[in-house]
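With one protein chain removed, the remaining protein chains of the complex are shown where they sit.
By written order: A and B. Residues from 1 in each chain.
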Amino acid sequence: MKALDDRSAGSFSAGPRAWLMAEAAGSRRQARLGRWYAAWLVFRRNPLAVTGLAIVCGLIVVALVAPWLAGHSPIEQNLQARLLPPGGGHWLGTDALGRDIFARLVHGARITLLIVALVAAIAAPVGLIMGCSAGYFGGWVDAVLMRITDVFLAFPRLILALAFVAALGPGIENAILAIAITAWPPYARIARAETITIRTSGFIQAARLQGASASRILVGHVVPLTSSSVIVRVTLDMAGVILTAAGLGFLGLGAQPPVAEWGAMIAAGRQFMLDQWWVAAAPGLAILVVSLGFNLLGDGLRDVLDPKHG
Amino acid sequence: MIRVESLSVSFGRVQAVREVPFHVAPGEAFGLVGESGSGKSTVLGAIAGLIQDWSGTISVAGQPQGRRRDKAFHKRLQMVFQDPYGALHPRHVVDRIVGEPAAIHGLDEVGARVEKALGEVGLGPAFRYRYPHQLSGGQRQRVAIARALILEPEILLLDEPTSALDVSVQAEVLNLLARLRAERGLTYILVSHDLAVIAHMCDRLAVMRDGRVVEEMGVEELRAGAPREAYTRRLLAASRGYDRAAAEGFESTT
Partner (left out) sequence: MSAQALLAVEDLRVSFATATGVVEAVRGVSFTMGRERLGIVGESGSGKSMTGRAILGLVPPPGRVDARRLEFDGIDLTAAGSKRRRALRGRRIAMILQDPNYSLNPVITAGRQIAEAYRGLSRAAARERALGMLEAVRVPDPERVLRAYPHELSGGMAQRVMIAMMLAPGPDLLIADEPTSALDVSVRVQVLAILDDLVGRGRMGLILISHDLGLVASFCDRVLVMYDGRIVESCRASELESARHPYTRGLLAARPRIDGPGGELPVLDRDPAWRDAPGVCGAP
């Protein structure tokens, strides 16, 4: 067969790069890793996206090593050392109760990461399942699922979160739940739109003709194609999630004292804004940088995963 | 092998297929030819069970078929689609695309079956872990044929299998399809707008227009250039290239 191409499968000994770039992979795993590597090469060319990735990775690292990085306890009070300016033993100074702001900031990264991770882990799958099912089955399934989506979409996020927290009591878990419940409808809409465009394509028809069940088609064929748009959207939404969480914290409805949470820290610092600006500025800056990081990362991911919307 | 009687399909108020009858003998290659909107692909979709809203009778291998088809049906009948770019999942490697039907039907030794099916369509092991975007149009269509063959069906429905391919690649794919049919005694229903492809591949054909079968004939009649219906004769003339007179002929009737 002259169409045969026997370029080598690229042995690993020739270096991981050659293995990843091999024209003809030797296994499904190698093919998949090769695809990701190719995407990484595209992603790497965008300096802003790499900056965003670095910020998000930095957040994760800081959250992981917080106890060792902090130097001080985030909750231990020292009323003799109230509102110290940055410098000396306290890099970023101390707050009204004499707690080290840097230590609280570093521990606050854990809370922020927890919120982001849990919201993504709840909202994205719910949105994907609702949207893909609605788009694939159409008809009354679509009508019912999308009306439910519309109901949730109609709630203003912060107000619903407030109502939720008011009903269930303040606390970080309830705040996360409230944010997740308002976050999924846009993902469902994206997933549904994408599903409708691929529902009639040849490979879905072929899968039906092979006798594949609806759940197999949804999970194995539809979700892998719709998930990249949703991942991009989730990443871009994370900035908003962080801000909402901080807003709830600021209003005293999120994480409860003495837990270090950035929004609550700003709230506590606002009384001293003019004289001891660093108390509110440090967590404010942290929120700004992390939000920016997620936005940059999301933009970069969109270019790689979803070039048609670029 | 396949018997279709007074098959009608409507989408909403549009009647796409009206009272179409035909039968295909085991091992025969039957052509459905027509222009876009003639309903030829819709007939294929109804036989395959991809379209639900049909009425009439469809029986495959002597068994009347209902709206839903069982696994045994899917093992017996497979299909190759027109668009080699849309027919393969863009995020699945060839190995998964070809192996999926075997996995669905719970067959054993999926890996060996995939290798064998790829070999039969002339794709070596080097293609096994590639993504569709790494393949040419002809190679994709070979993968689609391998996917259809892995369940070892008796019937293959071919929906414009080569219309998106270059002439030289079309020749390779048509040769492959002809060889597979000879080797395995497959029954084909081939849908095409191209009379030459139908004439080359099929034993008998039906000409469709506006959802109806205008004419059914043996391929010898087509070769001899002697179809009974004026519409078929015009199609024949048009497929031979540009001809002023043929253009005028169409003008007067449409």
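Points to keep in mind about this one:
Definition applied: a residue touches a chain if its C-beta (ideal position, glycine included) is under 8 Å from a C-beta of that chain, and two chains touch if they have at least 3 such contacts.
Keep in mind that this is a model prediction, so the values were computed, not measured.
In the full complex, chain B contacts the hidden chain through residues 35-36, 137, 166-172, 174-175, 178, 193-197, 199-201, 222-223, 225, 234-236, 238-244, 246-248, 250-251, 254.
Basically, only the chains that are shown with their structure count from here on.
On the side of chain A, the complex with chain B involves touching residues 1, 3-7, 9, 23-28, 30-32, 35, 201-203, 205-212, 216, 220-221, 224-225.
In the complex of the two chains, the chain B residues touching chain A come out as 48-50, 69-71, 73-75, 78-79, 81-83, 86-91, 93, 95-97, 100-101, 104-105, 122-124, 126-131, 134, 138-139, 144, 147, 151, 172.
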